[in-house]
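A selection of the complex's chains, in situ.
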């Protein structure tokens, strides 16, 4: 039995977790009708709304573009509802979706790119938050490097902001995948990269923006901020004629 | 008879609307002396002032440039008064003008480009708001593409922010018309484009800025934000030597 | 006799004015000991401080650079004290200086470029405010166009923000004078330009920034905002390879 929901801030995940430990793959998520689930969904929504306001203030989410998600539990993700202004989100602009893509409130439509968010969470289960943004630098870099399919970052101290990187001498590859209105095309590109055994911390879609993620929202944001900075530097080096 | 004006937020448009349904073309607008009309004008002024403050904060309305309008009813438009600082507007900086250009307070002078606002509302009657802004990117792009007369946007996901566009693969043409201090020259260019049957969502005037519109102020702003973003990206691709 | 100073906002300029009408050249300013003079100085200081905060917020006054002045009366100017942070001015950071350059509080040092402010006020007596700022675009443009000595602005709608300009087809020349630590060198350049009968609304000093002015602070700011915008556009057209 679920205790009455008296504290929106409290998160009790144990009972739902137990359920999922036994289910594994294929995932058949439970209906999110429990109070702990609702509390956790609300907490994710609040953190996503806060992040949206900050990214929008930097101009990285123009014209209702971009979408964000956080892991609720082993089988569910909280994701932004389609078409909302990302600078004015509240917890109510975020909805629960199962890892298999099933939405719990069929009247609401999750962000069009939800499938790609779910793919990250399935393939890298430690992922806690996924951010898709659409800054000027991300968009221009994606067009400029689309033909060669990858941006190779090297020699920047800020590469160390990506978890696992400890020196500017390492190489950080950010792939650029072709854009498609069919998310399965993009999923196939991501699967191809990962199945080839290459590390993946972020990717660009041509003319469309960046996906990156982290174990927590804080880590995802640090990755986003570092990649935005590095892409801006790479573009500017090109404008300046490159390193002699 | 007009009910007493007890709630500035309420909008009763029926009676004036009835009048206009019978009048059609040529439009002879009624004097805006009714309380519902005044309330609707005030509501438009408030929304325009709010929009002006946000666009000015982004630097898109330098040195008292730019002007904005909203549809009041079938025969009237609310438009900014000439020469006011667009970042510090109040509802009192907006005045009513008939679709035929007649101003109701002859002592006030509407924005110099009012005729162009009215033309959009006459030719595309579903228009609810028209925005003319004057950002750096809009102005530079207008000079750079003036000779070829059009900027062809293609391959950008954000084209989907323009109502009616559903894929980045479509082509979005933004014409660039020559500047003139005589608004009839600009009206003739717009008429020429529309009479040729070409779709028109926005246009640039050489050295002068952008016009765009939407069914509501929210749609007009989404169009403006998307077009500003796309023009900035196009310019930057050019600075970077273009797509190889 | 001077009435007791009971209202800091009130400005009574008549008595000092009478004095100056009879004095003409050479100017021997009266000591600014009257209450009306003090009130007017304080009002100028408040307006200068407000302007400084807004220009600093745009990054146009880096590292305590820039200085501002306003006309107090026929014989005196209020000017910023040397070395103060232009983003954090109060009325107390502004001091009175006679048109002949005499400071009334010898312990305070007015801005190093005070002589150039006074020259504008002497040669164009209708001047109410002079702004010297130091933005990125102003500084870069001054270096880039120093050899040819002038930036010729043409074809921009925003030229109409300069008082007296009514069309984008006119030509607006902004001279670029060589920098010097001796203000007399700069004064001589300005005199040379004016003595040749050329109109002057603003000028750049090489590597140093912009001077512009207006009959009121509002007009001076509109001129500054328009010129900053136009210089930024000219530079960007150059980055983009110019108009084909």
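Which chain is which? They are A, B and C, in the order written, and residues in each are numbered from 1.
The rule is short, and it goes like this: a residue touches a chain if its C-beta (ideal position, glycine included) is under 8 Å from a C-beta of that chain, and two chains touch if they have at least 3 such contacts.
All values reported here derive from a predicted model rather than from experimental measurement.
Peer 1: With 3 copies in place, how many does the full complex contain?
Peer 2: Taking the entire complex into account, the copy number is 4.
Convention: only the chains that are shown with their structure count from here on.
Peer 1: Quick check for the class: compute each chain's Cα centroid; which one is farthest from the centroid of chain C?
Peer 2: A
Peer 1: Can you give the whole-Å distance between the Cα centres of chain B and chain C?
Peer 2: One centre to the other, that is 36 Å.
Peer 1: So, what's the distance in Å between the C-alpha centres of chain C and chain A?
Peer 2: It comes to 51 Å between the two C-alpha centres.
Peer 1: If a residue has to touch 2 or more other chains to count, which residues of chain A qualify?
Peer 2: In chain A, nothing touches at least two other chains.
Peer 1: If we count contacts the way the header does, which residues on chain B are in touch with chain C in the complex?
Peer 2: Interface residues on the chain B side: 62-65, 134, 136, 139-140, 143-144, 146-147, 179, 181, 205-209, 235, 238-239.
Peer 1: Given the complex with chain B, which residues does chain C contribute to the contact?
Peer 2: Residues in contact with chain B: 155-158, 161, 166-168, 222, 225-226, 228-229, 232-233, 236-237, 239-241, 243-244.
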